[in-house]
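Some chains omitted; the rest stay in position.
By written order: A and B. Residues from 1 in each chain.
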Amino acid sequence: MASEKTVYMDHSATTATDPEVVQAMLPWYSQSYGNPSSIYRLAGISRVAIDEARAKVATAIGAKPDEIFFTSGGTESDNWALIGTAFSHKGKGNHIITTAIEHHAILHTCEYLKKQGFDITYLPVDEYGQVRMEDLKAAITDRTILVSVMFANNEIGTIEPVSEIGKLCREQGILFHTDAVQAIGNVPINVATMNIDLLSLSGHKFYGPKGTGALYIRKGIRIDSFLHGGAQEKRKRAGTENVPGIVGLGAAIEKAVRDQDLKTSRIRDLRNRLLERILTEIPNCRLNGHKTERLPGNINICFEFIEGESLLLLLDHAGIAASTGSACSSGSLEPSHVLMAIGVPIEIAHGSLRLTLGIENTEDDINYVSEEIKKAVEKLRSISPLYADYLKKRS
Amino acid sequence: MYSEKVMDHFMNPRNQGEIPDADGVGEVGNPSCGDIMRIFIKVKDNIITDVKFQTFGCGAAIASSSMATELIKGKTLEEAWEMSNKAVVEALEGLPPVKVHCSVLAEDGIHQAINDYRIKQGLSPWEEKAGHAHGHDDESGE
C-alpha cells in the first residue's frame, strides 16, 4: 500500500493554482464571458480585465503594460522570442548565442532555427552552471543578432549573471532574451535596469494557471507576429484571448512578487535545512549547482551507486513528488544535458534527485522527506552492484 | 505508468543479493541508458537451484531482474536460456514501450551467467540469437 501522506517537492515542474487565483478566474468563465474584441458592454468588461492583468504583469517585472504580450505558456514565449526576432533581424546577421543548459523550449527552437540557416553558439557553463562573461564576449561576432540566456536554470537552480549579460548586449547593440520561467517570484527582476529586451514567463510556475504565459517585448524591438489571424495583442499574437487564464496570470504574478523576500527567505531556510540533513546523513552524495546563486527552493543532488528513476518511484510510494535528471526517466535515454554541461560524470548523473520546495512546504515535510530519502537510498544501494563493488573495494 | 506487478517486484524484489560461490556470473550493461545488472546462479544437475541479482537501474530494470530470476529458478539451463525478455514483460503484465529494453538486460544477464557457467565447466558457450530491441521513444517534458 502506498503512503497516505503526500509532500509535493516538484514546484519547478508545476505548482498548484492558488485558490485565490482560481477565485479571481471564475467570474470570467460563465458570467463575464464576452469576447474582448466585440464592442458591447459584456465585451468591454473583458477588455478591461485583460488590461488590468497586463498592468500587473508589467509591474511585476518593471515593464510598461504595452510591452506585455500574452501567450499560451513559457514554451510559446520562448519559441516566439527566438523565431520572431531571428527572422525579423536576419538582415543584420544570422548568429544566435545561447547556452548549453537552456530548457528544451530554447534548445529545440535553436535546432529548428539552425535548419533555417541560423548559426547557433551554445556557451558552456562553469562547474556551478554559470555562464562566463569571457565566453560570451568571445562568442559575439558582427553577425550576432540575439543572445538568449535563461534567468535561472530549471534543474540545478543556478541563477545566471543576467544584469551583466544585459549590459554587455545593450552596449553591443545585440538583443537579449531571457527565459525567466523559473525565476519569477523567486528572484527580483527588473527588465529596465537589467537591460532585458525580451523575457519569457509561464503562469503555472508561480501558482497561476497552466496554459498561460507572457512575452515581454521591449518597446521598439522588431519582432515578427507569432500567430496570424485576428487583431489581438496588437496583431502580434492572434486568437481569442484566454480571459480567465489571463486574469489568473495577473492575479498570480501580483501575489508572487508581493512579499517575495519574506516568502523566499522562508523557503530558502527550509531548503537549507533539508539539504544539510541529506548531505550529513547520507554518505556519497554531492550537491549540483551553485551554493548561493541558486533558486531558493532548489536542491539538486546526486547519490552515487543508484539510479534516479527508481529513487523517484520509492519516494512516490512514500507520497513524495520529486524529479530527476536521470536518463532512465527521460525516455530519451540520455541523462540531463544540464548535469552533463556542469561536468557531472555520466554514471553519477544517473542518480540525481531534484527537490524544489514551494510555499506550502513545512518543517514537518523536511523531516519526513529526509528520512524517506535516506531509507530509499539505502534500499536501492543494497541491491546495487556498484555499491557492492564499492564496499568490497573499501574493506 | 507501471503495472501493479511491476511495482510489486520493484518494491519487494525477489532474489536480490549475491551468491559468493556462484557457479556462473553474468554482468551486462545497458548500452542505451548505461545501467548495470549482475546475475549469480548456482547449478546442480543442469538445474538452476539458486539465483540472485544486483541491479543499478530504473524501476523496470529492477522489476525485470526480480521477475526473470523467479522465472528461471528451478529450471534447466536450456529452459532458462530459452526464456526471452518477452516472457519477462508478459509476466510483469506489460512495460511501457520505452522500458521494454530494460527487460532485455535481464535476458542478456541470464545468458551471460549461463555461458559463464558453461565456460567454467569447459563447455563451449551457447550462441546468442540475433536481434532484440534497444528502442527509445519519448522524452519527458516539463
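Here, contacts are C-beta pairs under 8 Å (C-beta built on N, C-alpha and C of every residue); 3 or more make two chains touch, one makes a residue touch a chain.
The structure presented is a predicted model; accordingly, all values stated were derived computationally and were not measured.
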| item | value |
| --- | --- |
| Formula for the entire assembly, written in the chain labels shown | A x2, B x1 |
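We take it that only the chains that are shown with their structure count from here on.
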| item | value |
| --- | --- |
| Centre-to-centre distance between chain B and chain A (centres being mean Cα positions), rounded to whole Å | 39 |
| Chain A-touching residues of chain B, taken from the complex the two chains share | 2, 7, 10-11, 13, 16-18, 27, 32-38, 53-62, 98, 102, 136-142 |
| Residue ranges of chain A in contact with chain B within the complex | 12-14, 104, 154, 305-307, 309-310, 313-314, 317, 323, 326-335, 346-347, 350, 382-386, 388 |
